[in-house]
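Mind having a look at this structure? Questions to follow.
Here the complex is missing one protein chain, while the rest keep their positions.
Each chain gets a letter, A, B, C and D, in the order it is written, and its residues are counted from 1.
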Amino acid sequence: MDTNLALLLVLTPFLGFLINVFFGKSLGKTVSGTIGTLAVAISFIVTLVLFNQINSTGKGIEVTLFDWIQISNLKINLGFLLDQLSVLWLLFVTGIGSLIHLYSISYMHDDENMHKFFSYLNLFVFFMITLVIGSNLLVLFIGWEGVGLCSYLLIGFWYKNQDYNDAAKKAFIMNRIGDLGLLIGMFIIGSMFSTLDYATLKTAVSEGSPLLSLAALCLFIGACGKSAQIPLYTWLPDAMAGPTPVSALIHAATMVTAGIFMVTRLNFVFDLAVDVQTVIAVIGAITSLLAATIGLVQNDIKKVLAYSTVSQLGLMFLALGFGAYEVAVFHVITHAFFKACLFLGSGSVIHGLHGEQDMRKMGGLRKAMPITFWTMMISSLAISGVPFFSGFFSKDEILLTAFHHSIPLYVVGSIASVMTAFYMFRLMFLTFFKEFRGTEEQKHHLHESGSLITIPLIILAILATFGGLISLPGNSWLNEYLSPLFTKAEGGEHHLGATEYTLMGVAVLGGLLGILIAYIKYFKQNNVPESDDNIIGLSKLLYDKYYIDEIYEAVIVKPINFLSKFFRDYIETGIAAFVFGFGKVTGEIAFQGKKIQTGSIGLYLFVFVIGLCAIVSYLFLAQ
Amino acid sequence: MNTLIAITGLGIFCLLFEILNLRKAIIPITIAGLLGVLALNYCEFGAEQSYYNNMITVSKFSTAFSSLFIIITIFLVALSHNFYHNHPTKISDYVAIKVFLLAGGVAMVSFGNLAMFFLGIEVLSIALYVLAASDRLNIKSNEAGMKYFLMGSFASGIILFGICLIYGAMGSFDITEIHESALSAELPIWFPIGMILMVVGMLFKIAAVPFHFWAPDVYEGSPALTTALMSTLAKIVAVATLFKLVSGLNLISSLENQDLLYTFQNIVVFLSIASMTVGNIMALRQVNVKRMLAFSGISHAGFMLMTLLTVSASAGVLLYYTAAYALAGIAAFSVILYVCRDHDNEDITNFHGLGKTNPLLAAILTASLLSMAGIPIFSGFFAKLFLFDQTIKAGFVSLVIVAVINSIISVGYYFKLIIAMYSKEPNQERTGKPFLIYAAAVVSIALNIILGLFPSLVLDLLN
Amino acid sequence: MNVSTILIILLIGAFATYLSGDKLASKVALLFSLAALGCSILLLNNYNAGENISFIANWINKPTIVLALNADGLGIAMVLLTLALTPIIIFSSFGNEYKNAKSFYALILFMAFAMAGTFLAADGLLYYVFWELALVPIYFIALIWGNGDAEERRKAVVKFFIYTLAGSLFMLTAFIYLYQKTGSFLLEKLYAAELSSNEQLWIFLAFFLAYAIKIPIIPFHTWQANVYQKAPTVGTMLLSGIMLKMGLYSVLRWQLPIAPLAAKEYLNIFISLGIAGVIYGSIVALKQKDLKKLLAYSSLAHVGLIAAGSYTLTLDGLRGAVLQMIAHGFVVVGLFFAAEVIFRRFETREISEMGGIRIQSPKFTSMFLILVLASVALPSTFNFVGEFTVLYSLSQINIWFAVLGGTTIILGAYYMLKMFQQVMLGEANSKTFADVSLNEGISFAVIIAVLLFFGFYPKPITDLITPSLETILSVINKN
Amino acid sequence: MGNILNQIGIENYIFLSVVLFCIGIFGVLYRRNAIIVFMSIEIMLNAVNLLFVAFSTYHQDAQGQVFVFFSMAVAAAEVAVGLAILVSIFRNIGSISIDNLKNLKG
Partner (left out) sequence: MIHIPDLANATPVGVIFCILAFITIITAFLTIFSRNPIHSAIYLVICFFSIAGHYLLLNSQFLAVVHIIVYSGAIMILFLFTIMLMNLNEQKDVHRPRITRLGAIVSFCLILIVLIALFINSKPIVGEYDSTGEDFQSIKVLGKILLDDYMVPFEFASILLLVAMIGTVLLSKKEKLNK
């Protein structure tokens, strides 16, 4: 029964994928969209059933299908583990997934390859489910790389544009760098404990060692790739080349959280590698700040959201670094709600403006698109940490945890939060308030999106508002639910003392401060960001993302390409010349040798005689 | 002995046919006669016997090699039909000379007395001088004949001097006597000197470096069929005789007695390496196919010389090697004769596009070249294998490595021809499918492959 | 029935194909190759049922050379690879018209015969004979039916032949030397040979030269790219799909067990060479302008990893190497076939002249993408299983080997996706790209099906090869 | 009747014939006129014949002298064939200098 349920869970999206791949075109857009959505919806329903079961019994379900890869000391089977963590993850993967599928039916309706879009989305969900429910690291790795593939396919969905293809390629390759880390981590763990199974591993891991730390570090590199942390984050902003639902689903709500999922899954490993945890926290904090600063000045509506995502992911890693897994998970969930909502909202805006993404050409959309506006407003409030929206609780917990462990990191996180509030409201003001700055024609066509788009927005906005309820300070359902997973309860149960309230107040004030600045700058003063050419000074640095891409290009990509050319043009020809030089030399000797054969009998006999003398004298006289 | 008598008889019959005006029948009858001789020779196999005061000793060695010579001669006679169709009045002479040449060859491997050896080699040589120069109006043929004659007589003089010194040391020409007294302690140094002089003379005949210079010129200038004869029959006769001299006169033990064996082996190793290397390298840039095969023959001579390092064990290997080499050579020359019959040269360009116009012949030539290059399943490979096996067994690993490197070089020029046949466009019409040429080519390459598939057939004959 | 049946079928097939004339040749060849495949599957069945399907007969008495065909799991697996790929390769060529088709297909079958023989032979010399025999047909295939400038092709092909022959002749010398030591060419006798470490080193190096050129391991790879480019695609498939596996297989079967001491002593050097090949091949592949050349360098990178795996001398390394060999065989055949499919339509192999195919043929694009992904070892493809196992074994030797070897997954993705982007994506090409035909589709489908099936369920192959690999390892570790 | 070699010594015969033999070799190398070259070869053969007879006396054995007959026959046959070749060359190029025979080379 459990096996069948698990298979149903996994295979329904895959079935949807197959149907859409093979018959999508003939089925027509609506039908293929519906099938795609239904496939995920069924998974969602199955998840609900499973959630119900696990929530009541409190025990995970293990399903083993068959042996997969045999390695001398490891036996890796294709199996699933459905426990609290995976089902929780599945809930929002399939849940938000369903909503986004629904949204996409309308959003992608004008695209000729809509069936493909849905097949890719279904495939993505399939891999994401595999990632989440895999019973060992290698099954996770199938999903891990699979979602990377889908991300590649979806970023490059509009494949005629080679820039988009570049972005897709970049995403895939940067992910692969992380994947190598993950693989190496697996190798170390595999050779240390002879297993990659979570359950077995959990019992086998007992004490920390340098090797284990190394493994943890490698695993974290993997997480960096997938969850867009320094130094591997640059693909995520570029990934906004894909259709907006993709950004919402993959690059905000689900795939990018895979790194956090993995770290949480292996919490028992990371707990033993304290120094690595510190690294995680520091990198999370820095990423959070860095991305937030870049987000301050971006003008592309999706880029702002992308950097915001990176920043928020940084915050989650900050929490992970302190061992506060449930806090991170909490933020993952709330973030999924409001960020999906924001992306879908921005998609709605873009849809309404026929593809315009530059905020400088928006404005005043509040009236034309009220539902979009309000849902996005709610989400922005949530992400800015305004009290009683979901983001307030989760972000506050992260900062709280940080404060307890490390004041500097707390400060960094807080600054990032303030900035978040600022740029989110910058986005809101520029997009929805004041006058419309686009062309007349666009203005003429402004309208609220259809119900297929607005319904998911509304649902997500509701979730973004009330999502915080699952883990209220002091009375956390989530912490309790997840407690079987973690060995030590850290960061979860804070007694709400004076410090905590003070901190909460500081956070709220910070958020409001950010909003206020944005209000003054973009509402009161009615500033509109300069056009690209006129950006100078610090903002130029920020606008150009600290030139990180350019640095990578110069330090890594260019040298590799140069090396490739060098190898191709010099080393290859050099080796060839050397190897075949033997042939050339022999040929040349042959050519010269021909001259000895002069045709003169005298010479021939001369050599004959000399040879005879040489032989005879060597044999008889040389003794 | 009977074989020798039969062969000379057959030669005289050939001359008679001319008188009786039976020109048309001469080739079939000669072939039939040679087949009869082959059968006769086969009957003698295994019976160790000596005839007429040990002038001729029939042994496994001699009969086996005689059979090989007879088979090669059959092919050569068969090829004569088309080759000499422009010289109907001379064909009996040509065939008779070839048969006598065979007699000389048989005498050389079955001699029991150095007089027979000397006369045999002279019959062979004089017949070859004549054949080389036989295209009397062709200046190249004249030149080839002259060069071969001058150098050949020079070498004969050396051989004769060698025989003389051996006689001086031994007081006898009989090889059994010489074999026995070769180990005597009071042996004058004349014996090894004489032996070395004879060996040098034979090295000239097999065209080993540095006595090889005549070979390419003579091969190139001679009429193609004569070249075929020289590079197959004459060469294997010479090698077999050299082997028989060294083993029959007990040179190795005698040298060992005088602590000269090591030096001698050094010389053989050096000559072998030099022959292989010079032959292969010089062949690389040749455009004339006969000349190329001459150099290839020089390198094969180098390979065959390796048997002198393991005289006691390698008679079978030598037989196998010579058979493989000669059969491949016959097949190759059949094709060359066909391709170049209307040309006054044998340049590689004549072979362009043979793969398209005459796929069978092209395949045969390819197979024979592959055999010479030592690619498996053709007997050339196994020949080299057995040779290397013997030589490594005797401890000459480095020599084998040089030989291996040479095999690699040799591929370079063998494949030049293959490429010309297959990847260039035909530049001429090739008409007619002369039966005898096709038959000779097919049968010889078939024999070659059969030898490759069942090496034991030949290899075990002499063990 | 024993394994000699397979060889006989293939040999008869080669002759039958030649005799059947130009029109029927391709079909007859396909028929015989399928028959051989069927036969081998039957034999696999018998083998799994515990039947003895080896073959032994006397051939040459002195020196003793035996017609010994030994079918253990490893051998059968490699033969199956050969015989599964041969029909695919033949079938894939149905879209092309070849001059003198009867010779062409006869040579293909003959080559399959020789390669199958190489994988089965248990007598050193028989093995060598098959090894060399396999070289001859590919030489002619590349020479006569190849493409590009005739003069350059000739040069490339001759170089290839001489180069490979050069290597293998040293192997022959080593075999003869071994024969002197043991008095037999039989595999088991050679395994039992007692050699000093110095002797082992020389023998190891002689073998290495032969295999390093065939595989190829850098810096012995110079022939590869040119020949792959110049050979007709069928030839390239045979070369890259099967023939270079001969080298890798031989490392496992002959080189390591015969000279284990040398293998152990210089393990790091040889692994490093393999890994250097991975990195070097990947980097060079980045800037290739010719599609077939790019695939050639990618092949160089992959076999480098396989070689590195083999030289680890661990069960995982060997097993991963074999799995990866099989997987790579299928993938590379598929990729070269894709290049051929493009060539049939665009008449070019220059990457810069391609692009925009996806618009015109999404079906082909999907298949190509799957092959590309398999080639970069996406989990759930067969290649991942092999690559993971190999990398794991490398990590057991030294974690840095795994890290450096693992760069293949990054660099591989880089050049393959770059190629994919340039070849397939972008604005529509000015030239029309007809959709894949049924024949082409079937070839792709079979390859993809194999890759995906074994990607999830490699157990049958693992179970097949593991016992023989364990035997080999026990020989390696006998001292 | 004593052995005559007691008065001369076999070595002297050896040296004489060696010198003669070498003169023959020298002639072959030195002269370009084919006829003279033939003559030089005859000198070589005669040097050997002389030694044969000397050895025959040395061993008191007639076989050496018998061999000389064969050697003479060979010499005669060689000269006949050689001169025939020479004549045809002379007919073709009007010269008997072996320096003119350099068409075949390389």
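In this text, a residue touches a chain if its C-beta (ideal position, glycine included) is under 8 Å from a C-beta of that chain, and two chains touch if they have at least 3 such contacts.
Every value quoted in this text rests on a predicted model; they were computed, and no experiment measured them.
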Check: In the intact complex, which of the depicted chains does the undisplayed chain touch?
Finding: A, B, D
Notebook entry, point to check: Of B:A103, B:L293 or B:I409, which residue touches the hidden chain?
Noted result: B:A103
Next item on the list: Determine and list the subunit D residues touching the chain excluded from the picture.
Entry: 1-12, 14-16, 18-27, 29-33, 35-36, 38-40, 42-43, 46, 49-50, 53-54, 56-63, 65-66, 68-70, 72-81, 83-88, 90, 95-97, 99
Notebook entry, point to check: What is the set of subunit B residues that contact the non-displayed chain in the whole complex?
Noted result: 8, 11, 15, 51-53, 55-56, 86-90, 93-94, 96-97, 100-101, 103-104, 107, 113, 115-116, 119-120, 122-123, 126-127, 129-130, 133-134, 136, 145, 188-190, 193
Notebook entry, point to check: Tell me, which residues in subunit A touch the chain that this view leaves out?
Noted result: 602-603, 605-606, 609-610, 612-613, 616-617, 620-621
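In this section, only the chains that are shown with their structure count from here on.
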Checklist line | Both-way neighbours, i.e. chains that touch subunit B and touch subunit A | finding: C, D
Next item on the list: Could you tell me which chains make contact with subunit A and subunit D both?
Entry: B
Item checked: Between B-D and B-C, the pair joined by more C-beta contacts -> B-D
Next item on the list: Among all other chains, pick the one whose mean CA position is farthest from the mean CA position of subunit C.
Entry: D
Next item on the list: Take the average of all CA coordinates in subunit A, do the same for subunit C, and state the distance between these two points in whole angstrom.
Entry: 37
Note to self: Multi-chain contacts only, two chains or more: what residues does subunit C have there?
What the structure shows: 162
Notebook entry, point to check: Which parts of subunit B, given as residue numbers and ranges, touch two or more other chains?
Noted result: 147, 150, 154, 216-217, 412
Notebook entry, point to check: Of all possible chain pairs, which ones touch?
Noted result: A-B, A-C, A-D, B-C, B-D
Next item on the list: Enumerate the contact residues on subunit B facing subunit A in the complex.
Entry: 147, 150-151, 154-155, 158, 189, 192-193, 196-197, 200, 204, 210-211, 213-214, 216-217, 260, 263-264, 266-267, 278, 281-285, 409, 412
Check: Across the complex, what residues on subunit B touch subunit D?
Finding: 114-115, 118-119, 122, 126, 129-130, 133, 136-137, 139-140, 142-147, 149-150, 153-154, 156-157, 160-161, 163-165, 167-168, 171-173, 216-218, 220-221, 286, 291
Checklist line | Partner subunit B, residues of subunit A touching it in the complex | finding: 583, 586-587, 589-591, 593-594, 597, 599, 601, 603-605, 607-608, 610-612, 615-616, 618-620, 622-623
